[in-house]
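Sharing a structure below in structure tokens format, with a few things to ask.
Of the protein chains in this complex, one is absent; all others appear in place.
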């Protein structure tokens, strides 16, 4: 029964039937003309979502984590210095990956709930007069804390110190849900995946790559073969992949892009903002606090919500799952036990969001949270009905 | 986007993935041993849902309406007198069908919102000393008004007057959702369909037939060929159908029965009651009235709800669909414009029901109904969380 | 494993993925605007396949047999005389149905393997100076014998005797596979189904109805309710059905029509002819005989093939199914045990047809048929490769 309930984890997201059908295809020959004719326009169409005209797009059968690895291995060399701020679980993991690849990671420690510290980046970059920093790594949407960062501000920080470092951005949980302007923001590599805004199953990393990144690639000495841009791009230029491509995901991505363009990217973004705002109205009505420290940091795709002192957020998510069959995101890292998360991205409607709010309210009431049943729903209803198209 | 919202019409119902898969099969030969081996146990299993051991089950590629036609054509002759009470749209339509078949229909007019009038049946049957009445027709669950009738009481009425008439029952929107005891209630034909409690697509009438009905069949002179029990049962006995069977629905029904038995029929009934009760708590909180005139008439599968005086229920359902993409049942017949319906049968969870309540509240608020946003949801939440397993 | 083998029964046919997806949709509200907007153009598009501009199309959740019943019940009255020739199992069954409806059936007995006897029809109609014959019933494609009849010639026979009878045609296994010209041939009702040329699952009768048939309907006194054109057409005019419509089949039919029009009806017909001809080349190479008595009678959708004297065709089809997992049509009626059938209609390719021929050859060799392994395949290959686009 429960499998018809929507899920409220911040990805993988609820897959619309249209995409389930698109992915549910019989095997076909990836060396046939049909595949060739599919791949090239698909890569072009992806560029629109990244907001790039000058960049390239590459796909790997992998996950977002594989995309991170591809981003650093294709542009950096062992011992290279990179600058990154830690303000959540996913920035933390990217740091860890850099260290395991033998990079010299200059970390700016931030409180969880804050975003990318443009000003501190600027100080660090200005101090780096020898340009030892080869790349700045930023998590656009920190899924653990529900924080979106201002990538444009990071770009300004880099420009104001005239620093030539690459700008590598994790947009796994923001792309195709929140505005992303790769060219305008001067992003060199943007890393996303299939299972979030694209509403597909997990299994494909989707990267936007600037010409500057491609130039850096020529001298990058980190080891890569499976994730090598060169092999992938050379094969793509011939209409193929350097190994067996994930056909079903590729056909799924083609249909996903169609859906996004039919709705209109701006409408997609507006819908995500609106659903997020409805959730925030509910949080406010419950008297709870978001992890995100200020309104401009509020993510449009996921809200991380502190449970009241003395409560264990894991018990809440467990209870919601076991009693009501609804999945919410657990607190990760520093938020473990302290916060739960409501994912509100992908294929979602007012009705679906309200069902999540109504369910978590029941779970909170069951566990004696000091909230009033129905108040969050009411606040979201009130917002939704006033702002619906 | 909207197609992921649950629907709240009283059938067809939300189809679980497991049944979508079961019905999504390639064509195969209906004259092959595989089909033969499927059909016989399937018919046996259906008997459990009807609550009969002595009866038989027949399936027609058709709808519930086709099932009604099969019920009367196989047991009655032109000019036969039948007794039936009109208390909603579906009893009304069955009356119409009887009249069009040239039956002599003795109608007991009841107010819409009431159920089968056992006492009036008893009077009519007792008065029929010549036993001219050949059949009593009853709608178990009147989908238009959300009223369930007491079939056992009708049987008692018939027994107490020692009347030999057949008892034909429409259980289209009750079977597999509410208890049905064909043998105990002495039902001669029970008519159901694939798209309600069985959670399948529309396209198959499912009938339980008593031995008494089969005996009556021998003398029945109403014309039937497509809906003839004799041809169907003879073919079934050989493992086949007298014409091409709806394979996908038959495989779907096999899986549906598996699901019902895995959950346990008693649990299925309890779940339906509980979800219905949650909806009724919401209706009460809104200060609205059910069409069903008293608690023992409350249907477990659909609630018909009067809109306040001066409001048009059609505008409400239209608005909910066009603005929020959620379907509710419109008012039918006498309830046209005066009531809307919430279907709560089939594959449904607390979470799904709450999403429907939250949505119709927004729609009511948009149209200035004198209800308070969130109050119905809160009432249902409160009930659900206390009664959840 | 075996379920990936194509089937070679003359319907239901191999369902292409595109139609499986189209039918695999979640329940939605059949009273919603979406359905209304689907139904009207769908009915219009069906007309193109029937070859009618002046006629109407009606759909019933049912099978082809239900379509036959609808055709006669809506146009005839008890005791009406109808003229029909028996030359196969399906014409035989239609005769039986007419008799059971109390019609006065004038039967022209023909040998199985022949087609509709236009000359004998003419004699009978000319002799009927009182115009007692109210309808001529013809099976366009006799699925049991693989015989297609010349409906145009029947029309000429009727015209030459200036007879006003209705012309009712069973085109269940020909429509959407072979040319059908309802207007040109003056067909009054054409009866088809979803599971043949339309490549869908079984469950919908699809009828074309002329204005003349609609006029006759006003005086027709045979009983009908479920299959009543009037109720259906009145509801259709409002965008709905008089009872719950088979949504999945309706969405499937919409996509099926798209596929047929994309390929082009003339190309669809040419493909069917070509595949049929390939099969016939194989039959010739085997030294076997078709049931169809002359080339102009050869069906484009099914070939019925006599087994050599002393062999039992049932053993052949059983063997092919149990050993190789491939379904062929058994011999029906007079052909029982004497002939097997290869269905070659719907979504089929050269490759699929060859797989059927290769399999039945193995089965024949296993049972010591006097055929040479590979010869039928070779003949079909030879024809296919010369005639492929």
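We just call them A, B and C in the order they show up, numbering each chain from 1.
As a working rule, contacts are C-beta pairs under 8 Å (C-beta built on N, C-alpha and C of every residue); 3 or more make two chains touch, one makes a residue touch a chain.
Only a predicted model underlies this, so the values are computations on that prediction, with no experimental measurement involved.
Of the chains displayed, those contacted by the omitted chain across the entire assembly are A, B, C. Across C:25, C:83, C:222 or C:326, the single residue that touches the chain missing here is C:326. Screening A:75, A:122, A:248 or A:381 for touch with the missing chain picks out A:248. Although one chain is not displayed, chain A still touches it through residues 3, 7, 9, 11-15, 20, 23-33, 61-66, 69, 97, 100-102, 193, 195, 201-203, 222-223, 225-228, 242-249, 321-322, 327, 330.
Contacts to the hidden chain, counted on chain C, fall at residues 1-6, 14, 16-17, 263, 323-326, 347-352, 354-356, 358-359, 361-362, 365-366, 373-375, 377-378, 381-382, 384-385, 388-389.
The set of chain B residues touching the chain not shown comprises 17, 21, 24-26.
Simple rule for what comes next: only the chains that are shown with their structure count from here on.
Comparing each chain's Cα centroid with the centroid of every protein Cα atom identifies chain B as the most central. Put simply, chain A has to spin 180° for its C-alpha atoms to lie on chain B, with the angle rounded to a multiple of 5. When you average the Cα atoms of each chain and compare centres, the chain farthest from chain B turns out to be A. Centre-to-centre separation between chain B and chain C, using Cα means, comes to 34 Å.
One simple way to say how far apart two chains are is to compare their mean CA positions; for chain A and chain B this gives 46 Å. Chain centres here are Cα means. That of chain A falls 54 Å from that of chain C. Within chain A, contacts with two or more other chains are made by residues 17.
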